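Take a look at the following structure, please.
Heads up, one of the protein chains got dropped from this complex, but the rest are sitting where they should.
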Amino acid sequence: MKLPLKGVIPPVVTPLLDNNTLDIKGLENLVEHLVTGGVHGLFILGTTGEATSLSNELRKEFIKRTCDLVNHRIPVMVGITDTSFDGSLEIAEFSQKAGADAVVVAPPYYIPISQTEMMDYLENLIPRLPLPMLLYNIPSYTKLHLAVKTVKAAKELGAIGIKDSSGDMLYLFTLIDEFKKAPDFSIITGTELFMPETILQGGHGAIGGGANMYPRLFVDLYEASVARDFEKITFLREKVMRLYNTIYSVGKTSSRYTKGINCALSAMGICNDYVAFPLRKFEGEDKKKIEQYILEFDGIMN
Amino acid sequence: MKLPLKGVIPPVVTPLLDNNTLDIKGLENLVEHLVTGGVHGLFILGTTGEATSLSNELRKEFIKRTCDLVNHRIPVMVGITDTSFDGSLEIAEFSQKAGADAVVVAPPYYIPISQTEMMDYLENLIPRLPLPMLLYNIPSYTKLHLAVKTVKAAKELGAIGIKDSSGDMLYLFTLIDEFKKAPDFSIITGTELFMPETILQGGHGAIGGGANMYPRLFVDLYEASVARDFEKITFLREKVMRLYNTIYSVGKTSSRYTKGINCALSAMGICNDYVAFPLRKFEGEDKKKIEQYILEFDGIMN
Amino acid sequence: MKLPLKGVIPPVVTPLLDNNTLDIKGLENLVEHLVTGGVHGLFILGTTGEATSLSNELRKEFIKRTCDLVNHRIPVMVGITDTSFDGSLEIAEFSQKAGADAVVVAPPYYIPISQTEMMDYLENLIPRLPLPMLLYNIPSYTKLHLAVKTVKAAKELGAIGIKDSSGDMLYLFTLIDEFKKAPDFSIITGTELFMPETILQGGHGAIGGGANMYPRLFVDLYEASVARDFEKITFLREKVMRLYNTIYSVGKTSSRYTKGINCALSAMGICNDYVAFPLRKFEGEDKKKIEQYILEFDGIMN
Partner (left out) sequence: MKLPLKGVIPPVVTPLLDNNTLDIKGLENLVEHLVTGGVHGLFILGTTGEATSLSNELRKEFIKRTCDLVNHRIPVMVGITDTSFDGSLEIAEFSQKAGADAVVVAPPYYIPISQTEMMDYLENLIPRLPLPMLLYNIPSYTKLHLAVKTVKAAKELGAIGIKDSSGDMLYLFTLIDEFKKAPDFSIITGTELFMPETILQGGHGAIGGGANMYPRLFVDLYEASVARDFEKITFLREKVMRLYNTIYSVGKTSSRYTKGINCALSAMGICNDYVAFPLRKFEGEDKKKIEQYILEFDGIMN
């Protein structure tokens, strides 16, 4: 895998038929949709991919099938965080055997921990990982906002980058500033809206759920950002903004982002919209709204 | 198992030699210490028991060994919550086969969910559980404060009680008030300090970590509360208060409660003090303080 | 004023005709209702009294009239906290001249401050106050949860007690424990539901809004708690619990407690129900519900 990791890396949804069954045909469609859409890598088993809701067996099947379908055309990164240390290691080892390129590690997320505990955890974990690793900062889910010193410690231990889903742009810019002399360390935003700022400021890419639906739109926005083509950035970002005001705004639960993307992919005929417990897929009015948006966006978003 | 469940039910620590190895001799000591201490039941694999930090295999070994050691002298309840639906079911089924008496269910804890999603989850989960179940409310860890309507829905589905670790006494009293006409539904506080109020107000018991160390103290306090013996309640509660000001106050991380109890049990010669990742056991000054407290408490706390 | 301050001390609502006009007749009624109801003191210009919503002039008029009406039959305490240091001093000096007995001081509430800043503030403020002072802990409004060390520092500087409205009973019990060798320092709960526990544990009283409506109920509960008459405590507390499930549960905003009490007092014919900006009084369905509750409670609550 070439470093630094960069570009558009969708946090791939996990197409499901039910709580325990992959939508295999849907997964095939989705992978082709994304690879032919030009994305630069895939991040599977993240928050959008409902990793924590899947059984271990299902996670493994998903890893294996995705790696096989991608077949090394682009890098595949796997979220491995489990609340148990050995659970994380096990998925990391499986990922390596399945042909994945890197793993992604967030803080264990049940017990609130300190920066020191996280550093100690990484000091023990990273040397035992069989693949390169990226950090994953998502404090609203893990209860820990990774301090810059923790990120620096992780880099010393071998981390190749960080995905930041804090939504805190000052933090993102601080990271970019802090690591500007380490050009192989990737700063990747997990807030798709911030992709242009991330790139313009010296960061490397975006892991944004919207790229599941419209990979080309995000790839174009990435390229416009790299080229510093401001007319185009403005034009394309307005489209991304529309996703926020439409698909991501349906429903009231905090998981509406995940549900909306799954529902949209189903409306686009790509894969099934089942979401695993404890979430429930959109039905009725919510579903109709998403379907209507997808119709309106036809030919516009990509 | 006789309903309502009541009395002192320690949230049993998991004695470990390292991340993957039970301290078997320590577990034997601990179980005998607790059963002969007079406690009314055991709750294993809760927050104090570091359930989420243990691998599935280790959890199962711990369940089996504990059930065997207890040998039906008192009821054993097992925390089964996993972020995956089937992961929770699997532990529930194993618990039933191992001879446990009930399971304890908190909201899946990675994705923040709504009351509606939790109710839907319980509607699907409870009918498939092979053992009676208690709810577990611990919002600082799970991100969801179970609404009274959610607790009522769970009761309709068959829940036999709730352990409330919110620390919110108004909520606790509201629960007691709400379910006073359902005498078989247990309201159990997870805040050991609130045991007298819980009992005096009409609740049923306490799941308090301090009972790992001083089971007799908590059993005496329970009995004094049932007997409404105020002199005794005041006398005994002052001792419980001392635990807060000593053992639970060492160190600065939010997990100091768990670490303190493990360290204290080691100082008492009951079991090893290893805590699993991402936590680290007390060392140095912190450890010495705990050892000193245990010396001071000798003959006083039990 | 006799120390320690103890008993039932209603946080008196401010009867208003509009944003700038006291309901003078209502205030007369209310003061008589409370004094003849047997309460042990009055706390005016607290959160329930909407102090921060009133102009300086109106606050002063209210202080003067209340002190005159009470005429030293019971102690009057005045909330003086202003975000400006001199604003607080000014109200303190006015209170002393008007005949008040003590002042109540919360942290200045706009800028989030540290314990050290609060201690420094008190070190400068307390020596300049012309009246004895109580601390006021209400972190959800002031952003600062007063640390025990801050309370101890305040006591050294001359504070005569603390009103704790944190709702955190562990904190309340810790305070009682900490100051049990300072019998003149009052620990007063601001959560009316906790009055029995406060008294039984060694604390001194309650500043509870419900005593505006039903002073006798709260005085009886206080006396039952002092007498450790458990039958009576249980019987009376169930009534207090009903207030929570009825009057305090109407509406959805976090200020429904204040609005509910004002509305109830109007339904009882005691004073007008206007609440100042930025709040709005209950109307329509909400008002009808309160009126219905007051009818139901007639002859029951007092």
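Should a chain be cited, it is by its letter among A, B and C, assigned in written order, with residues numbered from 1 in that chain.
What we mean here is this: contacts are C-beta pairs under 8 Å (C-beta built on N, C-alpha and C of every residue); 3 or more make two chains touch, one makes a residue touch a chain.
Everything quoted here is computed from the prediction, not taken from an experiment.
Taking the complete complex into account, the chain left out of view touches A, C.
If you put the hidden chain back, the residue from C:I63, C:M77, C:A100 or C:M118 that touches it is C:M118. Considering the full assembly, C:Y141 is the residue among C:Y141, C:F230 or C:Y244 that touches the omitted chain. Interface note: of A:M1, A:I24, A:A147 or A:M169, the residue touching the hidden chain in the full complex is A:M169.
Note that of C:P127, C:P278 or C:G299, the residue touching the chain absent from this view is C:P278. Against the chain not shown here, chain A presents residues 167-170, 173-174, 177, 191, 193-194, 197, 200-201, 228, 230, 234, 237-238, 241, 244-245. By the touch definition given at the top, chain C reaches the unshown chain through residues 19-20, 47, 50, 52-56, 83-87, 107-114, 116-118, 120-121, 124-125, 140-141, 252-255, 258, 276-280.
FYI, only the chains that are shown with their structure count from here on.
Chains making contact with chain B as well as with chain C: none in this assembly. For this pair, chain A with chain C, the centres built from the Cα atoms lie 50 Å apart. For chain C, the set of residues touching two or more other chains is empty.
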